[in-house]
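Below is one structure; the comments refer to it alone.
Only one protein chain is missing from this complex, and each of the others stays in its spot.
Order of writing sets the chain letters: A and B. Residues in each chain are counted from 1.
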Amino acid sequence: MRSHTTRLPAVFIGPGLLVLAVLALVPTVFAIAISLQDRELGQADTGWVWFSNYVQLFSDRRFLNSVRVSLVWEVLTVSATMALAVLMGTLMHRCATPRWRQVLSMLFIVPVLLPRVSAAFVWKFAFHPLFGLITWPYKAITGEPLDLFADPVLALLTVAFVDVWQWGLFFGVIVLKLLETLPPQPFEAARLDHAKTWEVYAYVALPMLKAPLISLAFVKMVESLRAFDLIYVMTRGGPGISTETLDMYAFSQGFIESGRISYASSMAVLMMVASTVAFTYIWKWTKPS
Amino acid sequence: MKKLAIGTLLARLALIAAGLSALVPVLWTFLNSFKNRVDIVSAVPKFFFTPTLDNYLYVLNREAVAAGLVNSIVVAGAAVIIGAVLGLPAAYALARYPLRWGNDIQFFVLSMRFLPPVAVAIPLMVIWLQLELYDSRTALIATYTLLTLSTVIWLAIPAFKAVPKEVEEAGRVDGYGPYAIFFRIALPIAARSLVGAIAFGFVLVWNEFLIALMLTTSEAKTLPIVASELSQLGRDVPWGILNASVILLSLPPLLMVGVLSGFLNAAFKRKREAE
Partner (left out) sequence: MNPVASLSPEPKMSAIRCHHLIKRYGETQVVHAFDLDVADNEFVVFLGPSGCGKSTILRMLAGLEDISGGDLHIGGQRVNDLPPQERGIAMVFQNYALYPHMTVRDNIAFGLKRLKVPKAEIDSRIKEVSDTLGLERYLQRKPTELSGGQQQRVAIARAMIKTPKVFLFDEPLSNLDAKLRNHMRIEIAKLHQTLKTTTVYVTHDQHEAMTLADRIVLLRDGRIEQVGTPQEIFERPRSAFVAGFIGTPPMNLMEMAVHGLDGGQCELRGGGGSVRVDARRFALEGRARVTLGVRPAHLHLDTTRANGEGFAGEVQLIEYLGNEVLVSVGQGGEEIAVLLPSAAGPRLGEPLRFVADAQQVHLFDVATGASLLRPDAVLH
């Protein structure tokens, strides 16, 4: 409590907030406006077509496919990441000495620091049918090159693998740190009750971490939306359109294929609305205060 | 007892495998960047070869790469600096002064991170084109400031909240005004965490790809874009050069491993002390 009302909050928050508001709201407003027109890049004149872009979207098979791919991607990467994170975190907590924990913690941060592009390259090369380090054993044994990127399902799984590699190991470090903040007494009490080790973790430790784990899943959900970089470099959305997520499709419509910026913008607006609604709802749910 | 040992052994193996998986791909790429193309495209992966610096020389000599490097440094650096200068005071005010709209402002800041990049890039493309700022560093800096500002505020608020309130009150009793308390007390005490937050913002922007891809064509291309383009040089992919450019691209963020590791540790130490 202050005995004088100081203007510090206004002075400190004002400029930053102003910049943020402008940088955020202007594009949003523009995106909505553009989506209601029929702009194309390179063409000067535009007209107002109101909601016809949106209507068109829902009969666009490729759009519906990209929605499906995005949803599959979200579910796949978030669940796999959390599973890997919990596994790594508990393994480190249970079976690694403090020195090892430090070493592993540092190692596990490396993948997430890499630019998505780098990670994509590194693994694209490792999985290369002809020269890849990982595919070599398969080739050596069967004599056939293994092209993971030729099969639609495998391609998606491979790209997902890289995403989970980046984030799951990093989250594993966070889970370890979370476990370290827990008081030891409940663990000891459970052991005295003859609980097996995995039971102690499953029934005591993880439920105590429910809130931060949900927050982590939340963060991953947001990050999974940014998988464009990975997909662009590794598969460009292929084979065919089996790895074309929503943002890839929007990008290709607005940028590469026809410069149909209004059509792409309508997709962008839908993404904005959907993610804002979903995340607001989830955020309010995780923070009941 | 024996059963326990096997479980632990398996667990340790799994951990080592995971640790290797984190390191080996990057090391392999690093190795490859010193190989001649011949050694890379061999059917059997080669571990022994005559190293060459040609790849790096090629990469660093190319104007596009040098330009990309400079662009990345300038753009990321500027965005981070603006984000810190505007964001740190804002985070402090939000952390320390209960405001009627404090919570809503925080949510607004956090929601910036919900926006899918493509959703932001498409309208910005049109805007910058109209303002004739397309493909300029200014446009990128302005766009990235959105990212850095929201990240810095989001991560700095808990860092400032961790500064003991009583120490700030002691400063008030010692006669210092609110601004002085921010600069001379809160900022130094929270410094380690704040550096981590800023480093995180830097890594975020340095690695950013999609927005740069859509907002640049030649002048202001950042390093990730340049690196990805090197893979499109015709049918004969220059693998060695590619690997070299990937390593170059990844160096700055990797150098931050230490800082970010420390930041994580500090953040959890705080949590532990709070319990």
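Throughout what follows, contacts are C-beta pairs under 8 Å (C-beta built on N, C-alpha and C of every residue); 3 or more make two chains touch, one makes a residue touch a chain.
As the structure is a computational prediction, the values presented were derived from the model and not from experiment.
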**Item:** Touching the absent chain when the full complex is considered, from B:A14, B:I81 or B:I189
**Value:** B:I189
**Complete:** Out of B:L53, B:A170 or B:L251, only one touches the absent chain, namely B:A170
**Hidden partner chain, residues of chain B it touches** = 164, 166-167, 169-176, 180, 185, 188-189, 191
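Quick note on the criterion: only the chains that are shown with their structure count from here on.
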**Request:** Under the touch definition given earlier, write down the residues of chain B that touch chain A in their complex.
**Result:** 4, 7-8, 11-12, 14-15, 18-19, 21-26, 28-29, 32, 40-45, 86-87, 89-90, 92-94, 97, 99, 105, 107-120, 122-127, 142-143, 145-146, 149-150, 153, 177-179, 182, 203, 206-207, 209-210, 213-214, 224, 227-228, 231, 239, 242-243, 246, 249-250, 253-254, 256-257, 260-261, 264-265, 268, 271-272, 275
**Prompt:** Across the complex, what residues on chain A touch chain B?
**Reply:** 2, 6, 8-9, 11-13, 15-17, 19-21, 23-24, 26-28, 30-31, 34, 39, 87-88, 91-92, 94-96, 100, 103-111, 113-118, 121-123, 125-126, 130-131, 133, 136, 139-140, 165, 169, 172-174, 177-178, 180-181, 183, 197, 222, 225-226, 228-229, 232-233, 246-247, 250-251, 254-255, 261, 264-265, 268-269, 271-272, 275-276, 279-280, 283
